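What you see is the complex with one protein chain gone and the rest in place.
Presenting chain A:
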Amino acid sequence: MVDVADGATARMGAPASPATSTLTAGAAVRAGARTAPPGVGGRRGNRASLRKGLEIAFFVTPALALFLFFVVWPIVKAVQFSVYRWKGYGPLVDFVGLRNYVSVLTNEVFTDALVHNLVIVVLSIGIQLPLGLAIALLLNRTMWGQGLLRTVIFVPYVLAEVIAGVVWYQLLQPQYGVIDTMLQAVGLSGPAQGWLGTPDYALLTVVVVLTWKYLGLAVILFLAGLQSVPEELYEAAQIDGATWWQVQRKITIPLLGPTLRTWAFLSMIGSLQLFDMVWILTGGGPANATSTMATFLITEGTKRQNYGIAAAASVVLFVVALVLALGYQYFVLRRDNQDTVVTRKKATK
């Protein structure tokens, strides 16, 4: 029986039976103190280590238990459900292998939903990044009402998606909604079925509402990132006679890179999981024009009781999110270190 302290001592190059000499025993205690895992303490003369292990266990266990029970376990179950045909009652007996995945991935409703998610990812970043950056750069200066402005910009983000959705739903009503009314006042007219009721416009309309809801977050985060750009760089650039735009393009935006990239990452993950806003605005309709992977799996699971199909869809959702997240980490976030090195080199030249 090799316990942890032994293992640690062995790694340190000491004999594997540490208790034979006081010297190695001391080493074992020290090693144990550094490496004892929770709940494993060990041996006589090692009570400090045991106590520490118990302390760690005491502190970590509640969170870990809650996390394993309500996060990890359901996810494992989702993977299990996904290989059975199951209507929600009786035991899991009808093993169907990967057939649920095949039926999800060949279901046009799901692939459309996946495409909608990807469209929302691209449009959210494509619209909010330049717009948010422009607003943040313009507002990054001492001006009257600055604090108030920042508060106001952030308000939509704090509202529940449901509440924002219900208000926008009313604004977007065909004919008597305020948006159509304002269009009529300038001689235009919205689509007859309303913005949310016309398949061609519905997804774009949802994107507009999402932009309204989340642009403030982007602006606030970008402004925060701008605060960490060293003042000396601005001063140096000004002394060199750089214009405002040159400073933004050559100094501010490159230095804001890490913030922008991390924000885009969070935005991407959020768009892939989109549910609340779509559910309120359109319920995934009209004719599935605004369905997302999340609305698909909720419809399958709770309305049609196709738990196997819903579970397979949720696993696909997770895999898509994971692949995009890892790809993003690999191709985009990885460069952050190189970027800072380059910037530093340029700065020292």
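Rule of thumb we're sticking to: contacts are C-beta pairs under 8 Å (C-beta built on N, C-alpha and C of every residue); 3 or more make two chains touch, one makes a residue touch a chain; residues count from 1.
In the analysis below, contacts and distances are computed from a predicted model.
For the chain that is left out, the UniProt protein name among "NADPH-dependent FMN reductase", "Cation:proton antiporter subunit C", "Carbohydrate ABC transporter permease" or "Fumarylacetoacetate hydrolase family protein" is "Carbohydrate ABC transporter permease". For the chain missing from the display, the contacting residue among A:115, A:178, A:204 or A:287 is A:178, taking the whole complex into account.
Summarising the interface, chain A meets the missing chain with residues 4, 8, 33-38, 52-53, 55-56, 58-60, 62-64, 66-67, 69-71, 73-75, 77-78, 81, 88, 135, 138-145, 149, 151-156, 158-164, 166-171, 176-178, 181-182, 185, 212, 216-217, 220-221, 224-225, 227, 231, 234-235, 237-238, 244, 247, 258-259, 262-263, 266, 269, 273, 275-276, 279-280, 294, 297-298, 301-302, 307, 310-311, 314-315, 317-318, 321-322, 325.
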